[in-house]
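All protein chains of the complex are present and in place, except for one that has been dropped.
Chain IDs A, B, C and D follow the sequence of writing; residue 1 opens each chain.
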Amino acid sequence: MSRYLLRVVSLVAALAVWQVLTSRDVELWLRFSQFPTVTDVAHSFADRIGTGTYWQDVADSLRRIVTGFVVAALAGVVAGTAVARSRLAEDVLGTLLEVVRPIPAIALVPVAILLFPSNEQGIVFITCVAAFFPVLVATRHAVRALTPVWEEAVRTMGGGRWRVLRSVVLPGALPGILGGLSVGIGVSWICVISAEMISGEYGVGYRTWQDYTVVDYPGVFVGMVTIGVLGWATSTAVELAGRRVTRWLPRRAAGTGGGRGKGATVRATDLV
Amino acid sequence: MSRYLLRVVSLVAALAVWQVLTSRDVELWLRFSQFPTVTDVAHSFADRIGTGTYWQDVADSLRRIVTGFVVAALAGVVAGTAVARSRLAEDVLGTLLEVVRPIPAIALVPVAILLFPSNEQGIVFITCVAAFFPVLVATRHAVRALTPVWEEAVRTMGGGRWRVLRSVVLPGALPGILGGLSVGIGVSWICVISAEMISGEYGVGYRTWQDYTVVDYPGVFVGMVTIGVLGWATSTAVELAGRRVTRWLPRRAAGTGGGRGKGATVRATDLV
Amino acid sequence: MRPTSSDRPGARIALRDVSLGHPGTPVLSGVRVDVPAGQVLTVVGRSGCGKSTLLRTLAGLLAPLAGDVAVDRAAVRGPGADRALVFQEDALLPWRSLRANVELPLAIAGVPRPDRRARAAHWLSRVGLDGLERRLPHHVSGGQRQRVQLARALAGAPRAVLMDEPFGALDARTRAGMQDLLVDVWRDTGVTVVFVTHDVDEALFLGDRVAVLADGRLTAVHDVPHPRDRAARETPATAELRRTVLAALGAHTPEEAPLRPFS
Amino acid sequence: MRPTSSDRPGARIALRDVSLGHPGTPVLSGVRVDVPAGQVLTVVGRSGCGKSTLLRTLAGLLAPLAGDVAVDRAAVRGPGADRALVFQEDALLPWRSLRANVELPLAIAGVPRPDRRARAAHWLSRVGLDGLERRLPHHVSGGQRQRVQLARALAGAPRAVLMDEPFGALDARTRAGMQDLLVDVWRDTGVTVVFVTHDVDEALFLGDRVAVLADGRLTAVHDVPHPRDRAARETPATAELRRTVLAALGAHTPEEAPLRPFS
Partner (left out) sequence: GGAASAGDGSTVTVTVGYQSKTINTVTAGTLLRSLGAFERELHTLGAEDGKTYKVKWEDYATGAPITAQMTAGKIDIGSMGDFPLLLNAARGKQLGRPTKLVSVTGYNLRGGLNTVVTSPDSTIDDLRDLRGKKVSTSVGSAADGTLVRALQRAGIHPAHGIRKLNQQPAVGASALAAGSVDALSQFVAWPGLLAHQGKAKALYDGAELNLPTFHGVTAREDFAKERPTVLEAFLKAQATATRYLNEHPATAAEKVARATGLPAEAVYLYNGAHGIATFDPSLKPRLVAALKKDVPILKSAKLVDGVDVDAFVDDRYVRRALGSAAYAEQVAAEPPEGRSEVWAKGSSRTRSFTSPKDLLRHVAAHRSAVRAAYVPDARTGTLWFADRAVWVADGPDLVPFVTAASARAYLDGHADATLLDSYADALRRAAS
């Protein structure tokens, strides 16, 4: 389909712009002269992708991120719901979490070193903390914004708190929660270097930081590209899962057919 | 009010637990023995808070975060809306942004240094990138989940795309966007250390990392506490501003009066 | 097939000098009314007079500002499965199919899945929606959604049904069918009904008694001389009552309606 | 004060063999009808027959599956300020006060703020909501919200108003008042009206013609002998027409309604 073509074209165009900016050493306020070109990075990439180390890095990072994220998703949804729906939870947990929330992932490096018996646990801890808060905040907002009549309806059917949670709060807040999960997995990746600083051996984040310490810019960019692609893959997985469970959302006809197709909702305009 | 009391009590209790765990050198799977105690940190804090450097750090970090955040908020709302509402924007920008989104803040350190003429710009760039994506994703989700009949109503009044944006999309998506802003400012703070690695002189993040490089744990914790409090203050500001503009949201009676007050909505139960 | 609850007769609902309203907005005061078990009370009143507020209070969703609502002598402390509410607004869960919406009260009551499914199908069929079971609420029409709410309320086999203009979006024939369905259910189960409507004829047809809300009070409760008999509508007694009620609502009876009553 | 648009007469709406429906769900086919400028066409039909689908198509929110909707001979390509739609569902913007909702079409039309405010106040007052201007939609009753939608639609001074059961949630007297308001506006401005209702009497009172939808088609368009005259309702011609329409809807006329028509 032409949509996919367009997407590919846009990625290729971005690479082309990068190549031109860097190979011509453009310096218009922003300075591209010191950047590796696309071809430099591609060469580095080609060298690495054949090594076992590269795939070990990828596998280790994925395992850490996914573990941390799953724990964070569960904890974030539970805590977010509790804080949104219970005044007690809000008072006891809310403030505490708000103060802990902005603490930088790297600042957790020493904490992770001191707190956990093994480095792996420390790494998963950091990625988990990173993903936890976006999920928490999104869940809290989504639960608070729920249409009250849904809950009222379930309660007049005799539904108690658990039923309301299961049948109204979770499904109703799901679209918002999914936004949080998508952000959360992104933030996990954002913190992967910080987390893997304590790895000592493998991991895409670890490797990228190591490359940076020897000022190997093409290597750093290989790491960035790898993380970009892995992050995109994981967040796409989250979004697709999300779309399945929120198919009920009434959608504007956007994206279901071309322009003003017969039978489609007429849209004022496609752009915006 | 007793709610505030409860909040303070919960913070104090958390500190007390920390003090006990660390001063008794508790080691039950998690190991608290090497952690600084609350009193260690308090001493360090007392030493620092009197110095001009401390306040300079705070002022510099706040300035950077707020600048980066404001830029990110505007850009994120614009890009998120565009991606949610225009198929062209989604195809051209969407994939690109998804691939760039997970790139770690620290990996941006060399990019920021090489790209921007001044260190300050580089730092603001990193905090801005950090906040941008949560805002983008939250906006995209919120805009997509809008009730279609609102837009339809405005269009039958002759409203064009800008009017729909102004009168439906932005106000309707605002609750969701605010969630994104709240996460965004949090993520800005999460990345403040990475960003301020470039600083070389001042900034809370810089100072914290510096303390870590000389393994000064009480210093690191002073940094964490400072960032926690600053982060809490900024995100509270965002939330309060948010609550003002979303007062229209129908809310459950939770938090408006005690228990089953006369005239209040009867709630199934307070907890959950 | 049809769920009967002869073992659980209708609930008795009593209000003694109750004031009600929304936080900061008192709506009705000094409301006194007693609905014996198995009776149908219809409620009429002008738009904004407090009908929905009354029903929400009976359902236990709103706490009264003063006084207590008693169901079988116990003060209501919150909503419960014994009192089903058909909301005036759209209260279907948009992420559940019509069937899943109707199944919900059964699931809450712990009815096993196959049984639940069969009963939901039964009720959807009775409100005329066979074939639409698997649609989502926003893929059916307004009147269809309203009927799903009715099916959902009845499926739970409540002891009282509180209905807020449940047939407002229905055409005459469908409306008549739904009225008959309600009468059937009432006959079979002895459920207590509080029914808000704008249609005075409907109020007279369905109600054992008709309550009139006006000026922030419950002004009158009239006994209906020949309830649930369409053919009996035009007896002098019924006609007289209709005139009385319409007058109480401030409306002119059709016969004397001037073209522009208050322009 | 009252915004007149004598310079912009009502729009003429024409459908020639139009099929309409939702993506994947055809609803009506072969619809042929012509509404001359300034005429009132009322539309009746059973729940789920396609009345809302028709109005959405006329409004330009749904593209026809086949054929074209023409307004003043130009094919409709989307919604526009010339055709106001009163939605069957609640279509107020929940974050805007009632006043701000009514001001919206005026703001879109570029009316300056003080003028806008005055006109919104005027329309809110005409639908009987003085004093509630600053409330948010979910702090007023269902019937009140419906009247705000009416005020909003009329405030924009459209050339055609498409109304989807606009008075369904109103009591008899308020409904009569709103009918009269509509007639007033129609007299003053010559606006074209397409009016969906379940109340056949209302259809006969308001309509110049009555369209009946049934079985996926527009089955008939009847001329009303004495439109907009309540007193004339009981002429033999009107009574005859009422019977015809009710029969077309499958309903029994009140006189002959058995207690349980189809149980």
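Definition applied: a residue touches a chain if its C-beta (ideal position, glycine included) is under 8 Å from a C-beta of that chain, and two chains touch if they have at least 3 such contacts.
In this text, all values refer to a predicted model and were calculated from it rather than measured experimentally.
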Which displayed chains the unshown chain touches: A, B
Considering the complete complex, of A:Gly80, A:Gly94, A:Pro110 or A:Gly186, the missing chain is touched by A:Pro110
Omitted-chain contact residue, chosen from B:Thr81, B:Thr95, B:Thr147 or B:Gln210: B:Gln210
Of A:Ala72, A:Ile198 or A:Met224, which sits in contact with the chain we cannot see? A:Ile198
Touch rule applied to chain B and the missing chain gives residues 31, 34, 109-110, 113-114, 116-119, 197-201, 206, 210, 212-217
Can you list where chain A touches the absent chain? 31, 34, 109-110, 113-114, 117-119, 197-198, 200-201, 209-216, 219
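Criterion: only the chains that are shown with their structure count from here on.
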What are the residue numbers in chain D that touch two or more other chains? 22, 60-61, 78-79, 89-90
Send over the residues of chain B in touch with two or more other chains. 155, 246, 249-250, 265, 268
Enumerate the contact residues on chain B facing chain D in the complex. 149-150, 152-159, 163, 167-168, 171-172, 174, 246, 248-250
Residues of chain B defined as touching chain A within the complex: 3, 6-7, 10-11, 14, 29-32, 34-35, 81-82, 85-96, 98-107, 109-111, 114-117, 130, 133-134, 137-138, 140-142, 144-148, 151, 155, 160-162, 164-165, 175-176, 178-180, 182-183, 185-187, 189-194, 205, 208-209, 212, 215, 217, 220, 223-224, 227-232, 234-236, 246, 249-252, 254-255, 265, 268-272
Residue set of chain C touching chain D in the complex reads 22, 25, 44-48, 51-52, 88-90, 139-144, 147, 165, 168-177, 180-181, 183-184, 198-201, 228-231, 233, 246, 249-252, 254, 257-263
